[in-house]
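A single protein chain has been omitted from the complex, and every remaining protein chain is retained in its original position.
Which chain is which? They are A, B and C, in the order written, and residues in each are numbered from 1.
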Amino acid sequence: MNTEQMQPWEWSEEHWRSLVGQVRAGRRLHPATWKDGARCAVALSFDSDHETSELRDGGRSIGRMAWGQYGTRAGIPRILEALRQNGVKATFFVPAVSALLHPEEQRQVIGEGHEIGLHGWIHELNSKLPYEVERDLLFRSADMIEKVSGVRASGLRTPSWDFSPNTLKIEKELGLLYDSSLMADDDCYELNEGSDPSGITEIPVEWIRDDAVYFGMDRFAGLRPYTPPEAVYNIFQHEFDRAYEEHGLFQLTMHPFVIGYRSRIWILEKLISYIKGKGDCWFARHDEVAKWVTENS
Amino acid sequence: MNTEQMQPWEWSEEHWRSLVGQVRAGRRLHPATWKDGARCAVALSFDSDHETSELRDGGRSIGRMAWGQYGTRAGIPRILEALRQNGVKATFFVPAVSALLHPEEQRQVIGEGHEIGLHGWIHELNSKLPYEVERDLLFRSADMIEKVSGVRASGLRTPSWDFSPNTLKIEKELGLLYDSSLMADDDCYELNEGSDPSGITEIPVEWIRDDAVYFGMDRFAGLRPYTPPEAVYNIFQHEFDRAYEEHGLFQLTMHPFVIGYRSRIWILEKLISYIKGKGDCWFARHDEVAKWVTENS
Amino acid sequence: MNTEQMQPWEWSEEHWRSLVGQVRAGRRLHPATWKDGARCAVALSFDSDHETSELRDGGRSIGRMAWGQYGTRAGIPRILEALRQNGVKATFFVPAVSALLHPEEQRQVIGEGHEIGLHGWIHELNSKLPYEVERDLLFRSADMIEKVSGVRASGLRTPSWDFSPNTLKIEKELGLLYDSSLMADDDCYELNEGSDPSGITEIPVEWIRDDAVYFGMDRFAGLRPYTPPEAVYNIFQHEFDRAYEEHGLFQLTMHPFVIGYRSRIWILEKLISYIKGKGDCWFARHDEVAKWVTENS
Partner (left out) sequence: MNTEQMQPWEWSEEHWRSLVGQVRAGRRLHPATWKDGARCAVALSFDSDHETSELRDGGRSIGRMAWGQYGTRAGIPRILEALRQNGVKATFFVPAVSALLHPEEQRQVIGEGHEIGLHGWIHELNSKLPYEVERDLLFRSADMIEKVSGVRASGLRTPSWDFSPNTLKIEKELGLLYDSSLMADDDCYELNEGSDPSGITEIPVEWIRDDAVYFGMDRFAGLRPYTPPEAVYNIFQHEFDRAYEEHGLFQLTMHPFVIGYRSRIWILEKLISYIKGKGDCWFARHDEVAKWVTENS
């Protein structure tokens, strides 16, 4: 009987150790202090998936396509306004197809000082792709994002945080500075291949710090936005408060077609206002965070 | 390999652009001011699906049929009373079969100054129908609603907001003024076919502003009314508050068999009372909103 | 093409009218006043399913069987204590198999002045049974409940509120006074077969007024007790408040293995206390309510 046919409780120790060891959190990247002596770093990110959410599922629903358009038409302007008013810089992860559909948006995002990171070609799931296809899509995405925005991306957030067994290798081939798809810690760490340091910095994400988790809506999948917005704000604030207490990193993942609504954008606004009230936090783009922790840990 | 067999990441740019471009939000219809100088427009709507919710799923459950009857027997009277007491006019979207089952209800709705809009034949999903069938059902629905209520409808809300690739064409053939099924913005816009203006005004809906999203119950599908009613009220109020701030439109979708219960009708009553307290909002039927934004944008 | 093969939008009017007309809410049974001039009637019910919840699903899980045992071992004593301390009588709907497993419990329930109603044989779904089987199970259930408790039941709550096309006929054959499985109104009504009065009184239930809806837990079905207990209390109180305002009936469905826990039993206790504070409400068993509304409407 080969391993593929075995049940997990029949696996050899060698096998389960190999599964666990593929990609591991390595060296902790928790600097003694943040830029300009700040006590805490705040890294806000927005995944500008727009119509690719529906395209990658087949693209048949006109209703969901309109929902995607909401992201670019209503969500992005509200988010940019909130950031602009507070002088905050953030990172936007953009699938290549979304960038090609909305090139002006990307140029505005860059023009206002924000970062654009990679987010796949059409929001595909990497773990379903062979190495060659994943590599090709990611290299083409990097070129397209650069062509549209004028800036070469230095980080990748895998779509749906679906990190394949080949992703780390491709990130190295692309010469990226950081990844932002995994969640083995609250603070940054170096990604290891087995026990070998990869040189890639992980800026960890978490479902807890993702607006779509609480507000997702899929008529046919049974997802509903059940959590009250006030509760979502409180969760985010608690995550920040402890990060502040620990002199650590507070990272947040949002989506223009989720947080951008009239009844939710206040969460972002109030959070920024609350954090600014502390007086000693560094709002930074993901690339700035990755650079800082790599050089100062 | 033809497109149908391709994975989304293999599609040509031409193909994904064609999928995105079918129906788009075009010209923004955000008037400088609302009727009589009002700062904000408030468009309340109720989908009187009643027994068609169960009929369109096969009609086998007597329990769910009783639930549908609740809508007409208990929900509608409470809603009409709340509207009457506050002098507010609203829009009721009614499947033809529901109107035929409850003709007196429709006449009362019209008699009290409300609007009746189209909502399909038996709450069928348009995207499952060929063009001829969708067209036939919609034309027959328009005739039946007119026959029952005495008024020709000027707007359509597709059942389950399921807008097919043929819906816009049929709406134009029917000579409708507006659609209320899509969600590419908070405020009204003109529907485009590709880049061509269609002349049809969209009064956008949103799952966020739909009572069934938070209160849905389906024993076998795992849906439960998990969100506390107080939280639902707060979400609706936040949506209104920002619409008011933006001098925009606040649109709401409710259902007699959802909002009409003793523990929920207060949400509607309190919301109307809160909005009236502002003193400068225009409660309008969907047809009035569509007419106003078309003529004043 | 016969009707069975048709899609709902292809059905003849005759067909959908026949589906809707099977069992309908008929004459409203809303008395001008309640017993002893009370303003409002309060009918509390508990479905003592215990181990039958797991048995009817195949009976394979020892964990879920223990959960069922919790109902009889911990839930029922807490509930009886809460009712006893407040001098409140209620109705317990008990599957025959549950009564046979726990005969002493049934005798205690009757001994303390409560009512026992029918609730199927082993919590089976009626709509899956042919007429003969449903009839046989229900007649045997009535005999077993009488044999165990010493009292002949006068009402039925179908398991899972799954009312079959034959249920009403069997209820009449059994000579029942009332049913409590349907939900076409907030207040009592007479059940009609088509347009013919059946003589059976409906004491309507509602998912909104069912503890299991908010607190259900099924590891493999994705159900979770997501709603905070405070919110559940508030929903129940709102349902009561409006019933009180309308001089109507407030009916509630609970389960010993749901409401009987340390973190939830306070909902029942506080609700009774709140209602008693009003001073003019009649706590009544379901049979008393059915008798009163039949004789006084």
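We take it that contacts are C-beta pairs under 8 Å (C-beta built on N, C-alpha and C of every residue); 3 or more make two chains touch, one makes a residue touch a chain.
This one's a predicted model, so the numbers in the text were calculated from it and none came from an experiment.
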Omitted chain - touching chains that are shown: A, C
Residue among C:16, C:46 or C:121 touching the omitted chain: C:121
Sole residue of A:105, A:134 or A:186 that reaches the chain not shown, by the stated touch rule: A:186
Positions on subunit C contacted by the hidden chain, ascending: 51, 55-63, 65-70, 73-74, 97, 100-101, 121-122, 124, 129, 133, 137, 217, 219, 222, 224-231, 261-266
Residue numbers in subunit A that touch the chain omitted from display: 7-9, 11, 13, 16-17, 19-20, 22-25, 127, 160-165, 167, 181-186, 206-208, 213-214, 216, 221-223, 226-228, 231, 234-236, 238-239, 241-243, 246
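Definition applied: only the chains that are shown with their structure count from here on.
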Fitting subunit B to subunit C on CA atoms, where both chains share a sequence, rotation angle to nearest 5 degrees: 90
Computed distance of Cα centres, subunit C from subunit B, in Å: 34
Geometric centre distance via CA averages, subunit C-subunit A, whole Å: 49
For subunit B, residues contacting two or more additional chains: 222, 226-228, 231
